[in-house]
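Removed: one protein chain of the complex. Kept in place: all other protein chains.
Then we have subunit A:
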Amino acid sequence: MSTTTSTTDPRRKAPAGERVADWADGRLGIYSLAKTNMRKIFPDHWSFMLGEICLYSFLIIILTGVYLTLFFHPSMNEVEYHGSYIPLQGQLMSEAFASTLDISFDVRGGLLIRQIHHWAAIVFLAGMFVHMMRVFFTGAFRKPREINWMFGFLLFVLGMFTGFTGYSLPDDLLSGTGVRFTQGAILATPIVGTYISMFLFGGEFPGTDFVARFYSIHILLLPGIMLGLVVGHLILVWYHKHTQFAGPGKTNKNVVGMPLLPVYTAKAGGFFFLVFGFIAMVAGIASINPIWVLGPYRPDQVSTGAQPDWYMGFAEGLIRAMPGWEINLWGHTLVLGVFIPLVLFGLFLGVIALYPFIESWVTGDKREHHILDRPRNAPTRTAFGVAWVTSYMIMLIGGGNDIVATHFHLSINSVTWFVRIGFFVGPVIAFVVTKRICLGLQRRDRDKVLHGRESGIIKRLPHGEFIEVHEPLSQEALHTLTAHDQYQPAEIGPAVDENGVERKVNGTQKLRAKLSNAYFGEDNQIPKPTAEEYKEITSGHGHH
């Protein structure tokens, strides 16, 4: 061993750490790995930590989830409860529910871990949602990161279903109602719905199988896939290197920031503890899913104000707002009132998943993009994103229409009608308003570049006129505000070619030209100032 160390004095042994590293290098090649990665650069921006929150809450969920499996019994055998929670003693309940009570009342720290697990799941989903919006609004999904966008999207969707199967496990009155709703929705699927329901539940609802089946889906199948996706997601982040915002010294060809060792390790590693600590404190203070208040599940009982966890809220809203359309033909029933929301649920998510491909088709841009867009500089994309979030939020309100009605003393019917109309009108208004705000901000940037920053100083000129003094921007600021790309709208070209023969233009090309114009046409982006404009204004008569 000592022969391979790099110490200058052959008689002195290398330090222990180096010898361990040597040993590992001989088997894993760690020095070559570390050579390129140990001082890898990570750019800094507050919004880059959103993804970290997701990663860390995912790790917390796995850690606490393993603990919970040590005590949870995924069984629907009916037992009489004799644990220490007095109000439910002597009641019939499934073993799943009874063991969840045991975790909450008889295992010391069990309640804390349960609550950390559930809170972390809520933070995980919320984090993914916000992280996804960050990536969307800054255009970080563009080439070469479209596949990673899909990975992230899959994680979001699988996260929703892992959450759903997880909170269904205790077999309490609230979650059982949610499972019943899911079964009702499955039944609405044409042709195969009844069969899927029978196979999923091992017969009629609720049966005695679903807790055990959901358990293996919740703790093995879905998290296994998700773990793979998370690893893939991270590998791609590593491989593509992180995006960065435009700024002095930051180009599409470099990455500016702090090295992995030590700063990023300390910050990111520390951030894991911050997230974990924060969630642990929340779990110590705020109760979540108090199943002992709800009681065990009975298909003929329900509590008012039944709500899914927030991330299922928009699906709940779709199902609540939809009118009860049913078509009966040839002895069959098409349950549109439930099936349409089910399809919309997939389509609504699918649109955002495919967006990167739609945009790259419209722009025809095949270059790599590592500099982030400011949302204002992509008005149509930003407006589309805000419209999407608006319908999501309106459906979230719809999912809690009873809560809204009781809290604000409104009629449930008017809340539902607001949601029904809002689902169509809200996104349109949001689109128009957002686009105008973006264009306004672009104009302001343009003015700032050409005329400088408003200093707030009012000057009186010798002839009595008052003017506000504008300070010219620094070179850094000028560069940052003008660094973004501006596309020109694609044109179909003349209807006839140079010989006067009619050119064939197919429908997709026309659509693309139209979309391209909607994105980059005259009224859809403000031309950024050119160097000539700037020189003309600054060289002439001062800044004003």
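Points worth noting:
Going forward, a contact is a pair of C-beta atoms (placed from the backbone, for glycine too) under 8 Å apart; a residue touches a chain by one contact, two chains touch by 3 or more; residues count from 1.
We take it that contacts and distances are computed from a predicted model.
Chosen from "succinate dehydrogenase", "Cytochrome bc1 complex Rieske iron-sulfur subunit", "Branched-chain amino acid ABC transporter permease" or "Glycerol-3-phosphate-transporting ATPase", the protein name that UniProt gives for the omitted chain reads "Cytochrome bc1 complex Rieske iron-sulfur subunit".
Among the residues A:Lys35, A:Lys366 or A:His409, only A:Lys366 touches the chain that is left out of the figure.
Only one residue from A:Pro15, A:Pro299 or A:Gly440 touches the chain missing from this view: A:Pro299.
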